[in-house]
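I have a structure here, written as structure tokens, and I will follow up with some questions on it.
Partial complex: the chains shown occupy the same locations as in the complete assembly.
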């Protein structure tokens, strides 16, 4: 697709300096842009790139407009980053809208229900009684189990697998390789040392506006539901065990694991590779550092934790800075012992 | 499917209080049950839910039967949790039995051998000389490489990939996204700084009654076999490197990684996000805490380890509780230094 400065300026209510007919076909960072690219300048640290950039059009904040005439066509706005993000989101939406229809070589069970303007890619499998909402995009090689419900506008990337009875609400984005609704890890130890599988007959419920990163796994509940509430953002390779609940707008970085039945509050920020034991409850707005190990419930909102087992972040840093000097501390104690021994000897002498 | 109180009581030898014609179509926790649900009451802490539950049928232990008449139909048994688990397992088995036949749009090589009553889902690929046992269920989008053998009753969920020459024995459950038999991570450093791939020509052998969680990866051996012995249970997102051996009935939680050639004993319990270096041997019944880092062999059965590098759990906890107070200890040492200096001064004065 090709856009003119004029059409872009119209979309974002900007003012053009230069030719309104300048055309762009791509988007780039200002320092890497070539002819035909749209860039933006929102950070004064990058001002000097204005003179060297090969970008054809640059969105620019009012206050950064240079006095001399420069090569790229400028579009002047109040907040060029916001304007840029708007354009990008728009162009992406246009792209996705193009996908629709049921591709050959997909399987849609005759008792599945499809909404309007649905896209089902080749080699995807839609099972009996699945309900797919309007405008849902299901890319190739996706598996949707029996009775699964998917809300409108949700995008399911290639290779996602959703086991039977799970629900995904509207406006979600599920990335490739995500597994939703596999069995929770539940086994009863037997007298002979073997383990008996506990059937996992619950499901997974994902509310609206959730995004889930590649190869993340979310297990179905033993009974009831594993629940991911609206607005939650999960990064790649995260493990969510059975019966976990994650409340609204919590953000979790890659490779974190949450064990069974743990409940995470609203608007928490959780770093990468963190781990949570099962059956605990984490207060709203808790902030967990990367690689932390959370072994007990957090009761106070706004708590910030680090370490494994984790405790309050600034306390952890203080302890850790002493840890780094433990060998010196070890030596100091040895010195103190010697000094005391000397003192004792002196005192003995004095007393004699 | 729909079940009556009478048919359920027959299956589990229970005694009905209420109408034998009460019907249920689903299973729920007693605190969440709606009309048409079967629940159970095995824990006295939940006794008060008996009066408020909307469940149509409740399985109940003899000793918990209330004196007054209540709304749900009761089925009285000795152990309602066990009876409930039996029903659930039965209903799940009935469900799985329904799947059989080769779906259209699957690929089965003409030189693959299929047992009786096999299910092969659409878009699954069964390669040359693969041998699939009786009653095996292979869901859609699975890849079975050349010469792979799969034992009877094993269930392979959507999207699993099994590379050539690997063997999976009977009664296993392999969850979505599991990769079995990808190349071990073996490279020889060259003089110019590049690495030469060492071909990985071994395989993976998985014995009977093993369950493997979503997106777990098990690499093939360089030579010989990576071996997962009978009864082992692996959770999601686990990494098993080439030539690892895991002995019978060991249970490993999510996101743990085991480096090459390490051998884990029988009946070990291994927490989530733990890591093992390569070429070590772990005794039977070893218990490894979450996020532990195991850097050397464990010789004694029943050892319990925590920390990274890991050591004995109670010792770790004692050290860690001091770690949390290291800044205070640091201050105490400074105090001691001052006190000693004062003592020395005093003693000097005294001696004068």
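Each chain carries a letter (A and B) given by its place in the written order, and its residues are counted from 1.
Just so we're on the same page, a residue touches a chain if its C-beta (ideal position, glycine included) is under 8 Å from a C-beta of that chain, and two chains touch if they have at least 3 such contacts.
This one's a predicted model, so the numbers in the text were calculated from it and none came from an experiment.
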Oligomeric copy total, full assembly; chains in place: 2: 3
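Just so we're on the same page, only the chains that are shown with their structure count from here on.
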Relative orientation of copies subunit A and subunit B, as a Cα rotation angle in degrees, nearest 5: 120
Separation of subunit A from subunit B, taking each centre as the mean of its C-alpha atoms, in whole Å: 25
Subunit A residues within the subunit B interface of the complex: 105, 107, 123, 125, 141, 143, 159, 161, 163, 177, 179, 182-183, 185, 187, 193-195, 197-199, 201, 215, 217, 219, 223-224, 237, 239, 241, 255, 257, 259, 273, 275, 277, 291, 293, 308-309, 311, 315, 318-319, 322-323, 326, 329, 332-333, 336, 339-340, 343, 346-347, 350
Subunit B - residues contacting subunit A, complex: 27-29, 32, 85, 88-89, 92, 103-105, 121-123, 139-141, 157-159, 173, 175-177, 209, 211, 213-215, 231, 233, 235-237, 248-249, 251, 253-255, 266-267, 272-273, 290-291, 308, 320, 323-327, 329-330, 333, 336-337, 340, 343-344, 347, 350-351
